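Let's look at chain A:
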Amino acid sequence: QREAGHMIMAVGAPVTSIDPHYHQLSPNNAVSDAIFDKLVNTDAQARQIPGLAVSWTAVAPTVWEFKLRPNVTFQNGNAFTAEDVVFTIERLPNVPNSPSSYAAYARPILRMEIVDPLTIRFHTREPYPLLPLDMTNVRILDKETSEGASTDDFNSLKVAFGTGPYRPTAYRNGDRIEFARNPTYWGPAPAFDRVTYRMITNDASRLASLLSGDVDSIDQVPTTDVARLRADPRVTLAEIVGLRLVFLGLDQLRTANESSPFITDNDGKPLGRNPLQDVRVRRALSIAIDRKAIVDRIMEGAATPAGQFLPPGTYSHVPDVTAPAYDPDGAKRLLAEAGYPNGFRIQLNGPNDRYINDSRIIQAIGQMWTRIGIRTAVEAQTWATFVGRAGRAEYSAFLIGWGSNPDGSHPLRNIMATVDRERGRGASNRGHYSNPQVDSLLDQALGELDEGKREQIEINAQRIVAQDVGIIPLHIQTNIWATRQGYIHEPRADELTRPQDVRPAPAR
Partner candidate 1 sequence: MNTLEVQGLRTHFHTRAGVVKAVDDVSFSIAKGQVLGLVGESGSGKTVTGFSLIGLVDPPGRIVEGSIKFQGRELVGMPEEEMRQLRGNRIAMVFQDPMMTLNPVLRIDTQMIETVQAHDNSSREVARQRSRDALGMVGIPSPDERLMSYPHQFSGGMRQRVAIAIALLHRPDLIIADEPTTALDVTIQGQILAEVQKLAATTGTSLLWITHDLSVVAGLADDIAVMYAGRIVEQGDVGEVLDAPLHPYTSGLLGSVPSRNARGVPLRQIPGMTPSLLSLPKGCTFRARCFQAGEDCLQEPPMDEALPGRFVRCVRPLRATVPTA
Partner candidate 2 sequence: MTLYLIRRLFQALLVMLAMSLIVFIGVYGIGDPVEILISPDADQAERARAVAALGLDLPLWQQYGVFLVRALQGDLGRSFVYNVPALQLILQRMPATLELAVGATVLAIVVGLPLGLYAGLKPDSIGGRSIMAGSILGFSLPSFWVGLMLIMVFAVQLGWLPSTGRGTTVEILGSRWSFLTRDGLAHMIMPAMNLALFKISLVIRLTRAGVREAMLMDYVKFARAKGLTNSRVIFVHVFKNILIPVVTVTGLEFGSTIAFSVVTESIFAWPGMGKLIIDSINVLDRPVIVAYLMMIVFMFIIINLVVDLTYTILDPRVRLESKAI
Partner candidate 3 sequence: MTPPMIELRGVSRRFEKTLDFAGRLAKRLGAPVREEVVHAVDGVDLSVHKGEVVGLVGESGCGKSTLGRMVAGIMPASDGQIFREGVEVNTLQGAEAKRVKLRTQMIFQDPYASLNPRLRVADIVGEAPLYHGLTDAAGQAAYVDNQMRRAGLDPAFKRRYPHQFSGGQRQRIGIARALAVQPDFLVCDEAVAALDVSIQAQVLNLFMELRAELNLTYLFISHDLSVVEHLSDRVVIMYLGRVVEEAPVAEVFARANHPYTQSLLAAVPRIEARKKAFTVVQGEIPSPLNPPPGCHFHPRCPFAMPRCSVERPVLREIAPRHRSACHLNDAA
């Protein structure tokens, strides 16, 4: 067996780079979190907690001041100062070839001002309440070593020095990353001397590795096995309600008098109008779905039925919006009211390799819609094919998911806001929902520095979206990790699988 103090964990999604600013991708962020720190960290429930910054305040409407943590050294021994923060923010837009950069987090910042080595001020163009939230995504580099460093230099571990709990000792693309304990870590000491971080993409194989004892901890436990694993004494499950809402997008790009591409009448002829522009139809489709059945039967309990983006307990959760109740008769009535007593035909699209049980869910919804008279065809494609077509608004109804930051403005701005290239709004609004009221509320929120007021505005906007049934929320996924006996994994709402979250189980 392996030596004491060596833990092996397996993740389902491959890490693509050690450079923390190359590719915005959860697996990369998780690994970066082991090596680097952010000014603002997040706890398991995705709440902001001090990281390399001990405190932050808006000293003026357009000025944020961050007090930095003293006596922090990088893994190469260099001291952490405000210079490093400035260097890091300046690097964000300048990572070549990045397919998905972190530049957006630097964009609101007009200039940076080093007050003293442990105090830094960010001057923004406009009042910008989201700056601390943005800072939860920016991992701080050591200026001396990282200046001019390329992604390759990170991947070869030449410059991969952060302030985090673990130090990478080997990176093998697509296979594994080896970590060693960072003895100078400023926070609670890491639990293991050595951590091997393996990538096993196939769900069944990953679970088999855990069961055979080859690895100690895995993430993305397949829901199919949750029931059995709960009963297995050799395995401990760690579960937490996540921040990812799985929902259906509905075509609202086509006007009421246009045909939507995948909707036809019962004989397969174009309808000549877009029923999805009618809120009654949208609501009917929503209440025709038995969310509880999906959660119980398909997700095997590993999800919570939802009526909005954020789970209870998070900032800007709307308390009075719950998961729409299953009401097939009501749905039929609404359809009849809307002028479709005999329903119509629709095709429901979705990916088959992206969200937990994605293709199973759309099949189940297909069953349910068919029962209220909307004959549903179901088609699942690989994400690569699906996402492009969804982005071009080629579908009438489609399943997709959204992993939110714990702030209502995040989904509102990206998904529910009217598509507006100029202002960068509605970039993921693939159904082209549009409500000017929501847009103006969002504008207000994004300029409001007062947390309480802002939350209220965002709640109001989300309530409107829920009433409009702009999307059909299904459920919020539960994130599940499994460990072998003797280990525990602290589950995180943000889905990140980080080495520091695994610890030896306290002796019973």
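Candidate entries met the following condition: all candidates are chains of the complex that A comes from, given by their letters.
The definition used in the following text is that a residue touches a chain if its C-beta (ideal position, glycine included) is under 8 Å from a C-beta of that chain, and two chains touch if they have at least 3 such contacts; residues count from 1.
The model shown is predicted, which means the values in this text are computed figures rather than measured ones.
Colleague: Once the contact definition is applied, which of 1, 2 or 3 turns out to touch chain A in the complex?
Modeller: Per the touch definition, chain A is in contact with 2.
Colleague: Could you please specify the touching residues of chain A with respect to candidate 2 in the complex?
Modeller: 10, 14, 16-17, 19, 22-25, 96-101, 103-104, 151-152, 155, 172-176, 198-202, 204-206, 208-209, 211-214, 353, 382-385, 387-389, 391, 402-403, 405, 410, 414, 421, 424-425, 427-428
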